[in-house]
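The chains shown are only part of the set, and none of them has been moved.
As written, the chain order gives the labels A and B, with residue 1 at the start of each chain.
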Amino acid sequence: MSDTETATAPDRRASEDWWRTSIIEMTPGVIRYRGYPIQDLIGHISFAEMIWLMTRGELPSQAQGRLLDAALMSAVDHGPQAPSIAIARMAATCGVGLNNAMASAVNVLGDVHGGAGEQAVEMYQSIAAQLDAGAAMDAAVRAGLDEAVDRHGKFVSGFGHRFHPLDPRAPRLLELVDEAAHDGQVSGRFANIARAVEDELARRKGGKRIPMNIDGATAVIYAELGFPAALARGLFCLSRSVGILSHAWEQTQQGGRNKGPIPRDYLWTYDGPPKRALSRTEPTDIK
Amino acid sequence: MSDTETATAPDRRASEDWWRTSIIEMTPGVIRYRGYPIQDLIGHISFAEMIWLMTRGELPSQAQGRLLDAALMSAVDHGPQAPSIAIARMAATCGVGLNNAMASAVNVLGDVHGGAGEQAVEMYQSIAAQLDAGAAMDAAVRAGLDEAVDRHGKFVSGFGHRFHPLDPRAPRLLELVDEAAHDGQVSGRFANIARAVEDELARRKGGKRIPMNIDGATAVIYAELGFPAALARGLFCLSRSVGILSHAWEQTQQGGRNKGPIPRDYLWTYDGPPKRALSRTEPTDIK
């Protein structure tokens, strides 16, 4: 390949174009994220602020960074009843690495298990768009709720909880939003929208309150901070990865081999055909 | 836990109900799939026929088994330009097991990379339903195509190929379907529908043919064999797993560490902000 040297320049350009990013720039000895030299960021920017910089392109204000921090730290775990956490623990007994256990678990944070925050942000943003177009709050909320029910079914993402009558994380997170709104750090608009959704849900249930849950509350924060709805899923994955790692690690220390969902002397219910003999009109014997 | 014994029966029943299946029944020394003792199946049933039994609940006829076999064996690989295959090879250089390399790769056989067969089966079945309701073939095909374009965009899943003017797998697979139809083993109905789709596509392109590809042809087989559309994705995953394993294994033997997409002296294009200094109105220095 004697002509490699002369061909190098166009070669590189073509590949560079296939792989294009505005996130990171590198030359030997130099790493910059979004333009900031890494050594200038280290020690000055928190992990949560780095997450903002990487996903958004600019640095947050301190108040914005603190709200993001609170949303991330509040959703790390909900116990081994959650499929993701159970999977992480089971995987940790199968002879794979912590990275693999984390991957199998994060992978299931899909539309049902990991999408509630994203769906709540979408609903809040849809209501906000209607307010911007001149609708009154109650009409906008009714329309937003109807749209959400149409799209995702009767359980409204972000509200109500099968286990907690009141999810203890939600009111505390809203308190932080209220403080930031009071200080003029965020608009407080999406907190108002979420509370109006709660009120409308209660009206629809004949007065029974379906209180905001962790997903509804973190969605308020993500919407206040201007994150696109799709990133709410991504941020939840980062947050829940902490619980996933912690449980995989605890299980590793507990030991066990091929831990299944239930103790080994429990079996499953079989409801298929009874024992039967192989007989086909056309025998397929492959010997 | 002195009362465990007396509690055993209800204990077991509760868990058995949570884990319920008609696929496999086990007692010590006994394994039955869909009612058939495993030792009766071994040596009499091929791997492809086992796939049918496991996913469908009954054994195929020999002719059905052979068609399924052909669909599975024909889609195993399309080279390292495909993201799934590239991922398998890259993963194999990162210090993870073959099972992990396979998982990262199978994982990306999503709506775009692995969903074309499923979408083609859906389109064929929709056209068949319209025929059943009394529509003429050309009207049913037009409606089915319009629906597919509405749902998935202008590239009609199962037809046309960015690389092959004529995908060499498709005509050969259709030949097998025609033979089976001639022998009365399958109806041949979905082969007719697929060819009518090809004709209609040519009409819409002013005569330029957009021939059936591998996904369109395997979808004909899956539809002829009565598989639900969603299983077409699952079967494709089984099939492509063979190519994924083969490439991961070949890369393992070639060696390499942390193989990226392009040679190491190629970089990416950076199109983000130029170098800038950290300065925020509210400093966040975390030290």
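Everything that follows uses one rule, which is that a contact is a pair of C-beta atoms (placed from the backbone, for glycine too) under 8 Å apart; a residue touches a chain by one contact, two chains touch by 3 or more.
Nothing here was measured: the structure is a model prediction, and the numbers come from that model.
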Whole-complex copy count for this homo-oligomer, where the file places 2 chains? 4
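One rule holds in what follows: only the chains that are shown with their structure count from here on.
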Between chain A and chain B, tell me the centre distance in angstrom, where each centre is the average of that chain's C-alpha atoms. 26
Of all residues in chain B, which touch chain A in the complex? 11-12, 15-26, 32, 34-37, 40-41, 43-46, 49, 57, 59, 61-63, 65, 96-97, 99-100, 103-104, 107, 261-262, 265-278, 280-287
